[in-house]
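Right after this comes chain A.
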Amino acid sequence: MHADPKGVLTGVHFMDGDHACCEGALAAGARFAAGYPITPSTEVVERFAARIPTIGGIFIQMEDELAASIAIQGAVWGGAKAFTVTSGPGFSLMMEHIGLAAMTETPCVFVNVQRGGPSTGLPTLPGQADMMQARWGSHGDYGIIALCPNSPQECFDLTITAFNLSEEFRVPVMMMLDECVGHMTEKVVIPEAESIEVTPRRYTKRSPEEYRPFEPQEDLVPEMVKAGDGYRFHITGLTHDERGYPDMSVGTQDRLVRRLTEKVKPAGDGRALYETGDLDDAEVAVVSYGITSRVAQRALQLARARGIRAGKFRLITAWPFPERQIRELAGLVKAFVVPELNLGQMVYEVERSAAGKAKVIPVTHAGGTVHNPDVILDAIMEAVR
Partner candidate 1 sequence: MAKGFVSIAAERCKGCGFCVEFCPTRVLVLSSAFNSTGYHPPHVVAAEKCSGCDLCGMYCPDFAIFGGRYAR
Partner candidate 2 sequence: MIETTLDIPADARNPVEPFLRMERMPHIWCAGCGIGTTVNCFTRALLKSKANLDKVAVVSGIGCTGRVAGYARLDSFHTTHGRAIPFATGLKLANPELQVVVYSGDGDLFAIGGNHFIHAARRNMDLKVICVNNMIYAMTGGQTAPTTPLEALTSTAPYGVSEPAFNLVSLAEAAGACYVARWTTYHVMQLSRSMEEALGKKGFCFIEVLSPCPTLYQRRNRMGDGLDAMKYYKEASKIRHGAPTSECSLSKSGEIVVGKFVDRERPDYCELLRAQMCQSLGERYAEPEVVCSR
């Protein structure tokens, strides 16, 4: 279905990534946001708080991130499309409810504008060190989807994608910005509402008597209902059977947890989003994401100017990790260079997917600013040596 024009600010704008992310949420149909202030993410909800009363929806500033991250789930079960926004310390507090959303298959979006960590770290400066936390931060086995924009335009576009994927797969989807992308101001084109595709919620057509809340459909995703429609359904964070009732048996645990993990895999395998450039003849592939991909672009130009056959592979879908693409590429290039604003996170995924077929060189950075392109260039040169 098309976007509701009420939420779509059609036009050409000059705005930062945080604001563009908010506009993406509005265009995707989000009419509920709960948040707790934290730099450098607050502008997303500040804009939402300013915009939503004239569109028709709710913003509530909660007492902490635990509250914000579960208030959105209450709103979803009440029928809303909902999201919350935070940065590292708040993201840590939200982990419990990312697990709840995964377990109860609650479609919702978590935006994390990453800053330097650990702990309070660098509140106003960039980092990309929450990438593994996004995937593994809550306890237990589950799957999620995470997207990494590298421009304000992508903050807009991918936030819509994030909502759509969350509805399709009934999973929490993470928008993994970083401080630079969040605070970078560029041209953002917001199209007409008719040209924005919005995925509707997978509401069941079954009667309350026939409906089983966690009965998987062909794609392993169950159909949804909302409170107040007479289904008298039960939702629990406990291991549950297809009726949604707690069941502590090993068999039920196995079926449920495997399904929660399996169902998101297609979002990586065939449908992972990524951008490539100059890979046809490349000996070296630079794998990067977010702001680092823009620094890497400069390093790639410098490398090509020196006659080094280097190309880019930009991760847009970080999770599920595009294993197949990296595996195939590993057969073609000599080496991967992986710069990121952390001491090595996604590089382990590249290494695992390359499975020894190509050398993998991390270019680490503790955060606080971006890489110097020369450092990435050095790694590229080392890779072809």
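Throughout what follows, contacts are C-beta pairs under 8 Å (C-beta built on N, C-alpha and C of every residue); 3 or more make two chains touch, one makes a residue touch a chain; residues count from 1.
How were these candidates chosen? In short, all candidates are chains of the complex that A comes from, given by their letters.
Note that the structure is predicted; figures quoted are calculated from it, not measured.
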{"item": "Chain A: touching candidate in this complex (1 or 2)", "value": "2"}
{"item": "Complex interface listing, chain A residues touching candidate 2", "value": "1, 4, 6, 29, 31-32, 34, 53-58, 60, 62-64, 66-68, 70-82, 96-97, 100, 200-201, 203, 226-238, 245-246"}
